[in-house]
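Shown here: the complex without one of its protein chains, the others still in place.
For chain A:
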Amino acid sequence: MDRNIKLKDDLLRELEETRRQLYEAKETIEAIRTGQVDALVVQKGSTHQLYTLKTADHTYRIFIEKMTEGALTLSQQGIILYANSSFGNMIGMPLSSIIGLPFEQFISKDNLAFYKTLFKTSWAGDCKGEVEIFYNGNRTPVQLSLTVLELDEGIALSIIITDLTLQKNTQRKLEENNRQLEHLNHTLENSNHDLQQFASVASHDLQEPLRKIQMFSNILKNKASGNLSNEEIAYLEKIIASTERMKALIIDILNYSRLSAVDGEYLPTDLNFVLKELVEDFELMIADKKGKIIFHDLPVLEVNRGQIRQVFQNLISNSLKFSKDSVPPVIEISAKLLSEKSIVSGEDENGDYCLLTIEDNGIGFDEKYATTVFSLFQRLHPKDSFEGTGIGLAITKKIIEKHHGLIQVKSTPGIGTKFMIVLPLKQQ
């Protein structure tokens, strides 16, 4: 019982003290409002803080007027009590005509129900929502941030209005671009797939009738050659040679189409070994032409060994094929490290790229063909003067591109041809 009385006394004292503090605070606010006081010193811990009208209200007023967002104060009935100039600009109306109007007048019809719910819930706590401001035929997508303000005159609602036009446009554009990209990707995937399918089926299925032509031509040649004139035998031999050429074409085009289908394994490969093997493969042809292949100090590169071997094989076989009749072919292969991925990049011992140069003293070709030689089925010479399908350099270029490299050629008729290949030391 005793304890209860004491508790009651304590509470009463506390109440009295709070009441006094409240009275003091009210007095101070009143003094500020009526201009009797323009500064307050408030003790905060061990220091004193100076609050003046200038640092508080005035600063915020400027801040609110200058910000790009619209700012409103609404009465409990939803009437605009205050609007900053950004809001005025947003709807293109002078501030004087805005004050006193119900804010919902500026909300588009479709969003009115939503705004009313937003308005209702905001009195219980901060809330946000996206609506469309509609005025004078202009629609502006905005975000509303609603917060209840407790003013001396009673409670009011503050609304910050963020213009979302730019954001929405950007978003729409982004979505549109994404959709287009997805569509393109899909189309590309499909056509890639079709292409693979086509190359594979066509190549396999083309070979069966082709082999029959070969077989029956051979049979005819063997069985009937006694009854045929030399001219007729020559025709048959032309058929056989054509089928062989077509088979070579089909196999090459099949290999070319495979290149895009399979992602090879990239392993550190010593190009000196690759070249050594190739020189052995070409031994007969080199000896036949009394030629020479010179290479030394080639680097170790992260490559698909089979594919890079194919690159050198194609280039060397071209050089041997297009050598001059009167001069033994000399093919020189050299390498240096570059600072960047460019044919004209400066040399850099610690560079991440490697320039490989394959130079010959062959018949060369006109510089105007320097880009077209890499196209599929591009040939610069009549079929009967030099063998070949015209796919070799296209395959070479594709392999280099798959290795994230570059290839270029320089050539002078009668002097020789120089291929330049830039490859990264390591594949990412």
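Criterion: a contact is a pair of C-beta atoms (placed from the backbone, for glycine too) under 8 Å apart; a residue touches a chain by one contact, two chains touch by 3 or more; residues count from 1.
One rule holds in what follows: contacts and distances are computed from a predicted model.
Undergrad: The complex lacks one chain in this depiction; which UniProt name from "Response regulatory domain-containing protein", "Cation:proton antiporter", "Iron ABC transporter permease" or "C-deglycosylation enzyme beta subunit" does that chain carry?
TA: Of "Response regulatory domain-containing protein", "Cation:proton antiporter", "Iron ABC transporter permease" or "C-deglycosylation enzyme beta subunit", the absent chain's UniProt record names it "Response regulatory domain-containing protein".
Undergrad: Which residue among A:Met215, A:Val344 or A:Ile415 touches the omitted chain?
TA: The single option touching the absent chain is A:Met215.
Undergrad: Which one touches the absent chain: A:Lys26, A:Arg61, A:Arg172 or A:His204?
TA: Of the candidates A:Lys26, A:Arg61, A:Arg172 or A:His204, A:His204 is in touch with the missing chain.
Undergrad: Since one chain has been left out of the picture, which residues of chain A touch it in the full complex?
TA: Residues of chain A in touch with the missing chain: 203-204, 207-208, 211-212, 214-215, 218, 222, 254.
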